[in-house]
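Note that this complex is displayed minus one protein chain, with the remaining chains in position.
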Amino acid sequence: MKLLQSLCQVHAPSGNEGLMKKFLLDYINDNKHLWKSSPEIYEGDDFQDCIILKFGSPRTAVFAHIDSIGFTVRYQNQLVPIGGPDAQTGYQLVGQDNLGPIECELEVSEDHQLFYKFGRPIETGTDLVFKCEFEETEEYISSCYLDNRLGVYNVLKLAETLTDGVIVFSTWEEHGGGSVPYLAKFIYEKWKIKQALISDITWITDGVHPGKGVVISMRDRNIPRKAYIQKIIQHAHESSIDFQLEVEGSGSSDGRELQTSPYPFDWCFIGAAEDNVHSPHEKVHKHDISCMIRFYQYLMKVL
Amino acid sequence: MKLLQSLCQVHAPSGNEGLMKKFLLDYINDNKHLWKSSPEIYEGDDFQDCIILKFGSPRTAVFAHIDSIGFTVRYQNQLVPIGGPDAQTGYQLVGQDNLGPIECELEVSEDHQLFYKFGRPIETGTDLVFKCEFEETEEYISSCYLDNRLGVYNVLKLAETLTDGVIVFSTWEEHGGGSVPYLAKFIYEKWKIKQALISDITWITDGVHPGKGVVISMRDRNIPRKAYIQKIIQHAHESSIDFQLEVEGSGSSDGRELQTSPYPFDWCFIGAAEDNVHSPHEKVHKHDISCMIRFYQYLMKVL
Partner (left out) sequence: MKLLQSLCQVHAPSGNEGLMKKFLLDYINDNKHLWKSSPEIYEGDDFQDCIILKFGSPRTAVFAHIDSIGFTVRYQNQLVPIGGPDAQTGYQLVGQDNLGPIECELEVSEDHQLFYKFGRPIETGTDLVFKCEFEETEEYISSCYLDNRLGVYNVLKLAETLTDGVIVFSTWEEHGGGSVPYLAKFIYEKWKIKQALISDITWITDGVHPGKGVVISMRDRNIPRKAYIQKIIQHAHESSIDFQLEVEGSGSSDGRELQTSPYPFDWCFIGAAEDNVHSPHEKVHKHDISCMIRFYQYLMKVL
């Protein structure tokens, strides 16, 4: 879990994912010689801060978003949210501006306005993220940004044994998206890929419980095509890996942009569920992480 | 109206339109030898559950969405809406899961949560639709899903005499869309089509009355290009077919996705108006249906 911990500490709020791109490229280049199959790597100006890995003859693409929620400094000591962070007075925020590194405290006023408390003014436009306090117990992992560093971790584990498939690292997911449209265009036009999986983290609810296995989401705010979901559920039954089915009326993912893209993508959100969503203390059961990793390895072979 | 009644009974909530696709392909293949011109049929993996019919040298495409509103079973006896159904306690819902056919009752709690009442639990992820009670009087048709089975019926009647044009059967319209982007891409890139009509059902209001003719919508939440709408209104005057003009600030259709597509589509919503919108008892005046069918036949010749 050393790799997961490192991922959780990278500063990469939506729109400013450059450091995560660098981290991932370094990791991939350092490790790909250990992988079963060596991927083609697509990155650069035409991909902004995204990366695509292509293994063998791909039929399915896995999307993992690399950005996180956070806060932008406005004027005076005001903050504006990036994505939908859980905001509570006392949370520790970190970042950097031209005057140096920042570690400050979040303050939430009675009318839900956001402020920072710090010994000096922070430059307008600076982005801040939760300070990482990574904890591992026998059963649980707790940290900020398990959503979606765990989804990223999952695809890096998948990369170790993947022979045929595409892994897509996307940006801006927490704040309205913007990269999936061109990434989808690229992988559809280049390899005719129409099948997608969303490697992301969902919520503990009255129907989704910690330790009960990876979650296959049948719908959230968006409704994927049922024929595709049913095929995946069939594979899940055959895999003997613990899984849970999810049905929600809200929530969204990179799947939303695949749904509305001008390509006939089928997509399915598959991931572990967390407690304390979008807080500094997101918490995921280790059995669910294990099931997630094993199910992606299984599914990418049979789908 | 036998065909319309059959269409109203097909189970096809957004995301699960496979049965409607099958119904339509069967109908088209059984009947196309009777049509004035034989269309090329486009369907299959690249079109998910959509179908495109191409007649002659097309200048204009007509879009009819084949999905309906409905409900997804969540956990226990909870339901989540598909699209925006009118939900009232006592409505009869039908569907099917692995344990067999379902006919159950909708319950709406005081805080607007949705539940089903049935003799056994229904499998998570099962989708339910209104039970069809089709009624025809001298003046009116009443049924669930006239929106948009009547729009589908209209284009099937249009197909009988169409010589030049495209008919597009789209999916997911009631729940945020997702197929029009790739359908629009296909027909623009293949045939350079830039003119579209939306064969769909609108609302009786203080300005749109039953029995007064087909409705030409000048705008809803989206505003189509005025030059195109004015051309259509000019044709409507020349046609001597009864029509009404509509102006709304809300509501949407497949036109929305044409509007935001990366192709310069002009579009116009044209259809009969209904009472009891999105309920099991949608009600449309037969004169308006007749005007809708005749106007599409007229318009596709002159536009």
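Just so it is clear, A and B label the chains in written order, and each chain counts residues from 1 on its own.
We adopt the following convention: a residue touches a chain if its C-beta (ideal position, glycine included) is under 8 Å from a C-beta of that chain, and two chains touch if they have at least 3 such contacts.
In this text the structure is predicted, and so the values were computed from the model without any measurement.
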The listed residue (A:30, A:46 or A:110) that touches the chain absent from the view is A:46
Sole residue of A:31, A:88 or A:124 that reaches the chain not shown, by the stated touch rule: A:124
Which residue from B:148, B:202 or B:259 sits in contact with the chain not drawn here? B:259
Could you pull out which residues of chain A are in touch with the chain that's been left out? 14-16, 18, 45-49, 72-76, 80-82, 124-125, 127, 172, 175-179, 181-182, 184-185, 257, 261-262
Considering the entire assembly, which residues of chain B contact the chain that has been omitted? 194, 205-207, 218-219, 221-227, 229, 245, 247-249, 259-264, 266
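Following the convention adopted for this analysis, only the chains that are shown with their structure count from here on.
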In whole angstrom, what separates the CA-based centres of chain A and chain B? 36
